[in-house]
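Every protein chain of the complex appears in place save one, which is left out.
Letters are used for the chains, namely A, B, C, D and E, taken in the order the chains are written, and counting of residues starts over at 1 for each.
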Amino acid sequence: MPIPPLPAVMVEPVVRAALLEDLGRAGDLTTDAVVPADARTETFLAARQQGVVAGLDFAATAFRLIDPAIEIQVERPDGTRLQPGDRIATIRGPARGILTAERTALNFLCHLSGVASATRGIADAIAGTRAQVCCTRKTMPGLRAAQKYAVRVGGGANHRFGLDDAVLIKDNHVAIAGGIVRAIEAARAGSPGIPVEVEVDDLAQLDEAIGAGADTILLDNMDPGRLREAVARTAGRARLEASGGITLDTVRAVAETGVDAISIGALTHSVTALDVSLEVHPWQS
Amino acid sequence: MPIPPLPAVMVEPVVRAALLEDLGRAGDLTTDAVVPADARTETFLAARQQGVVAGLDFAATAFRLIDPAIEIQVERPDGTRLQPGDRIATIRGPARGILTAERTALNFLCHLSGVASATRGIADAIAGTRAQVCCTRKTMPGLRAAQKYAVRVGGGANHRFGLDDAVLIKDNHVAIAGGIVRAIEAARAGSPGIPVEVEVDDLAQLDEAIGAGADTILLDNMDPGRLREAVARTAGRARLEASGGITLDTVRAVAETGVDAISIGALTHSVTALDVSLEVHPWQS
Amino acid sequence: MPIPPLPAVMVEPVVRAALLEDLGRAGDLTTDAVVPADARTETFLAARQQGVVAGLDFAATAFRLIDPAIEIQVERPDGTRLQPGDRIATIRGPARGILTAERTALNFLCHLSGVASATRGIADAIAGTRAQVCCTRKTMPGLRAAQKYAVRVGGGANHRFGLDDAVLIKDNHVAIAGGIVRAIEAARAGSPGIPVEVEVDDLAQLDEAIGAGADTILLDNMDPGRLREAVARTAGRARLEASGGITLDTVRAVAETGVDAISIGALTHSVTALDVSLEVHPWQS
Amino acid sequence: MPIPPLPAVMVEPVVRAALLEDLGRAGDLTTDAVVPADARTETFLAARQQGVVAGLDFAATAFRLIDPAIEIQVERPDGTRLQPGDRIATIRGPARGILTAERTALNFLCHLSGVASATRGIADAIAGTRAQVCCTRKTMPGLRAAQKYAVRVGGGANHRFGLDDAVLIKDNHVAIAGGIVRAIEAARAGSPGIPVEVEVDDLAQLDEAIGAGADTILLDNMDPGRLREAVARTAGRARLEASGGITLDTVRAVAETGVDAISIGALTHSVTALDVSLEVHPWQS
Amino acid sequence: MPIPPLPAVMVEPVVRAALLEDLGRAGDLTTDAVVPADARTETFLAARQQGVVAGLDFAATAFRLIDPAIEIQVERPDGTRLQPGDRIATIRGPARGILTAERTALNFLCHLSGVASATRGIADAIAGTRAQVCCTRKTMPGLRAAQKYAVRVGGGANHRFGLDDAVLIKDNHVAIAGGIVRAIEAARAGSPGIPVEVEVDDLAQLDEAIGAGADTILLDNMDPGRLREAVARTAGRARLEASGGITLDTVRAVAETGVDAISIGALTHSVTALDVSLEVHPWQS
Partner (left out) sequence: MPIPPLPAVMVEPVVRAALLEDLGRAGDLTTDAVVPADARTETFLAARQQGVVAGLDFAATAFRLIDPAIEIQVERPDGTRLQPGDRIATIRGPARGILTAERTALNFLCHLSGVASATRGIADAIAGTRAQVCCTRKTMPGLRAAQKYAVRVGGGANHRFGLDDAVLIKDNHVAIAGGIVRAIEAARAGSPGIPVEVEVDDLAQLDEAIGAGADTILLDNMDPGRLREAVARTAGRARLEASGGITLDTVRAVAETGVDAISIGALTHSVTALDVSLEVHPWQS
């Protein structure tokens, strides 16, 4: 099933703000001066590298907010795997509006496609294992819902959306609460009925966490050997999530240890934009 | 001279929005349950890798908006070169507030320090040449002013801030306007008194652009040999800016061709966050 | 004459905010997972109890903001008296959008219909007397214009809309100003040309208020006997408004004392929602 | 443990909007005219009926936003059980500011205390059973986080905060999806790892839901006999939640059937405000 | 009595928006480059021409939002008549902040003082007559509350604040409603209890309006002779307001006709800013 789109009421405000940030106090000096008011054009959003497209609704909203007369015809919807040269969408209409919205549309599309592409890469690398790749709260300020959507498009799962939808006891909580057991007990009492996840740094803490009945345990910065040991020791009594500096190169080895989830902050905090461009000239794919 | 900070009225709204995005509809379930209301703590923002710090005002604003009783003492202000283990700032006060604001504060600090660090790397690499590194409009939606500030902190210059503060005629404008000369003439007529920059793909276009009196010429995707030829041909009649896929590895060679500026979109569109953490435990630097 | 609707620019922002509050950071998990993207449905807004409908524009705006393809056909417009089973409107279109907007639409419709129904009940109870029912500033934060509209739909009048459109001297003002006469004189001097209303607790204060030339006198917490005495004593020299814990059971007796207005805070501060539901199944009325 | 307060960044925007709604375009005509600029006063927030206080932060924010010189000293914090005459807080400072903010402060305090009081009433009534009272998404538009907080203060639990933090398959979803089993399967596939709740109307549907592995089953509009039968039949294979027109009078009987949770929309959609007043005169409790 | 100030919650948002509009995406390039970060200065707001000061809260808010360390000491508060050279306030503190906020502070102060000064001029000119000067809804978009406040400061009264706080039947309403009498009757029915004002162009319409019981009659574009006739004819049966192109030169003659009010749109739609400057050098008054 394709990933359901975000509702327009969620997409529009962030695109509107991005457009205003780019238009400033005088609008598009270049386009207004150089492009005749009645010029029309047909352009293409085209991939210049391999990846997964995400964010077409954001891009389309940028064009439509600048000029409702611009038509967007999507050829490769969010989630499609792209090859260099693939045409993603056709954008037709008043040339001024298309050029004025171009950069904002691409800023969303290239960034969100970058998120989806990196996620897809990880998901492919661990295919066949029980592990699922997921993102974190290490997101770009103001873009959390958009980035989390792009992670889903790339085949990943969303960990917590915010501080309010799950309990995750991290090392600093443990330090202040005075130990893992006390922290878990306090969480159970304070947020009854909500699954409790706790971060552990070593196997002794793991034992404590299992003993205190944690639902999920975040194994922080452990190498595959240690992770394998943790999986064996846990023996299914808790869901295990590996975390900490895991990359495309190391993720397969991590996944093969038998953990349930692998969370990677870099999916959203260190994104390499996917190279997508708007081509005015006829395009040969 | 240190880079002047952004005024608080520019910083606060974006931090406020980021906090609300994280707090959701119930606030910080974990901290509220696990940390006693009267617990106080002393924590440190500490670098885990080499780089340049940027965004401390954003981080401090996150802490202060959550609890005005939190004190922030900056030890290494924006622009400081960091070594792993360097203490950047001390954060003291109510433990709940510090932990609730932690992620939002770090999201700004790690991202903006990432921007500054990458810029600093480029600036160092081209030191001694006439070239200056600058960023583009390929920014994260909603974060343009913040990212451009971080580029300045890292020793870079800001190209246009938006569509409204300079003329930059790109390939798509040229295509629609019907040639470089016509585009430049239209820009001169439509935006008198504003310097005109134009993008060219080859030396023939360069000649056209010089002939039409462009103030700055963007040399897109040319290798060092071609750039050197362009510099010679221009002979000072226009400012030259190199652009297109330039990386830390290739930038020195580009700078040595004699161009005046090198613009790199990746400084803001493909940022690797700098690893900064909040340490509750006493920290030995 | 039907009550004129509020302009869309007043309705849309409050509905948009309510939708975002419900959609959170990931949209409608259930509907997106369970309902096929191309499913269409025909649904009905139907009354489950007796009352007066109000707020259809708010409900329709919720549906349209989620998906402009949703069609709303109103069968019983705002102000209509409903019987259980009455069909209020037909909502047709993409099933996902209808289900996603359902709760927000109903939250407005049930609440505002609750306000209108309670008002209508009071208005009916005092029919034939000179008294008019009106609401107060005891409203739900953020919903004042909407609630006041619903009061009008239910046959009531709106007292002040805010602190800025009339003078109402309450007991605390009198206490600080040093007496009713001084308060009225100060009000006349400070807000010339604006009608002055003053709250009194007993007949001695009533005499003072009349003597000082109050335009309207709020008779606070008086029983019908005392109210009747007040009406007689005033002899038309001021408009009289009864207030304080008046309910559907007691309002007729109050109205028959001859007061001009009866203000009831509970119309907006203690609202019982009208039971309206969205029915997917064919509905027999 | 007392319920942790909502962060100020969540409270302030809604209070600010409520104040602006009341101040309109000219501010407080009455107070400005009647109360001298230099008058100071000491006032008390006092309960006029029995209940539970909630929303003091909202009230205090209203006073402080109008005049930072106003001091608020809380005597009975959120969650305290009140008797008529109990003094909740003392508000001291510039008289104008106190009177201008009074209505907005009380609108929050009376409403949220009303929510907490009703919840407390239910929680007390079912004390000793395994059932927990919880609220729904039937909230006042714009006040969801505030109302849900008040439910917690009153001893209740929060069901979903929005469409995005849990799966709840309702009758309309079932109707469109083509049956309970298909709906649950689709939810599992579309939102892996998220607990699934489904609404059932009769015992046949209950069996289907259990068979399909629902985590929680919402038993809609069943009488205690039927509920008891459902509890027996389920035999712990799913969490059971009773719902539908349950009131203070009927809730004990429902709780004694053995269900795990009782959700009551009226806790937030049909709130009777708690009578709290601001007293300028010395107050004898 | 001095005109009460607008509450800070009304002032701050409009000042914040104005600052952001001026700061753009990079802040104050000039001050940041030219003024040392630790420079402090003492400056004076000084009148350069005769007039009435208004808007000091807006100016002070601009300084404080840029830097809370800036101290503002008001020497001539809103409403004071100024002579050229009069010192209005002293502004002390960090030089950067003072210079960055200067233009925004002055834009409010010069404009609002311009409004107050013009109003004061009219009010002085008609002193001793029964007429009062008032403003209209012809205001600068976004500045209505501020401009209306400045009118009060200048000794004028505020006509309607908006479409929602009074009935004013204008020529276009009469044209569509089919005559003055029908329009007044409809207004009475639709907005019971609200005073009705109607615009008339000649004495025949005046008679109609009086006959239909208008509370206030707006005499549009009549010369003093005609106005005098209208006053005589009305004989106190309605409040009379003269309007239409009345200037400082003609207003005394209009006021002496005996009308109750004179409304002048130009007070807010065609404002000449009062010349106030910020002086860094010691200032001799």
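As a convention for this text, a residue touches a chain if its C-beta (ideal position, glycine included) is under 8 Å from a C-beta of that chain, and two chains touch if they have at least 3 such contacts.
Not measured: the values here are computed from a predicted model.
Just so you know, the chain we are not showing touches A, B, C, D, E across the whole complex. Within the complete assembly, C:144 is the residue of C:120, C:144, C:173 or C:269 that touches the hidden chain.
Here one chain is not drawn; of A:9, A:53 or A:66, the residue touching it is A:66. Among E:187, E:200, E:217 or E:261, only E:187 touches the chain that is left out of the view. For the chain missing from the display, the contacting residue among E:110, E:123 or E:222 is E:110, taking the whole complex into account. Across E:3, E:126 or E:143, the residue that sits in touch with the chain not pictured is E:143. Residues 16, 19-20, 23-28, 32-33, 37, 65-67, 96, 100 are the ones on subunit A that touch the missing chain. Within the complete assembly, residues 1, 4, 132, 157, 161, 164-165, 189-190, 192-193 of subunit B touch the chain that is not shown. Subunit C residues in contact with the hidden partner, per the touch definition given at the top, are 2, 4, 6-10, 144-145, 148-149, 158, 161-162.
The definition used in the following text is that only the chains that are shown with their structure count from here on.
Looking at subunit C and subunit D, the chains in contact with each of them are A, B, E.
Central chain (C-alpha centroid nearest the global protein C-alpha centroid): D.
Averaging Cα atoms per chain gives one point for each, and the point farthest from that of subunit C is the centre of B. Taking each chain's centre as the average of its CA atoms, subunit C and subunit E sit 33 Å apart.
Once the centre of each chain is set as its mean CA position, subunit B and subunit E turn out to be 44 Å apart. Subunit A and subunit E, compared by their mean Cα positions, are separated by 51 Å.
Counting partner chains per residue, subunit C shows two or more touched chains at residues 21, 23-28, 32-33, 100, 161, 164-165, 189-190. The touch graph of these protein chains is complete, with an edge between every pair of chains.
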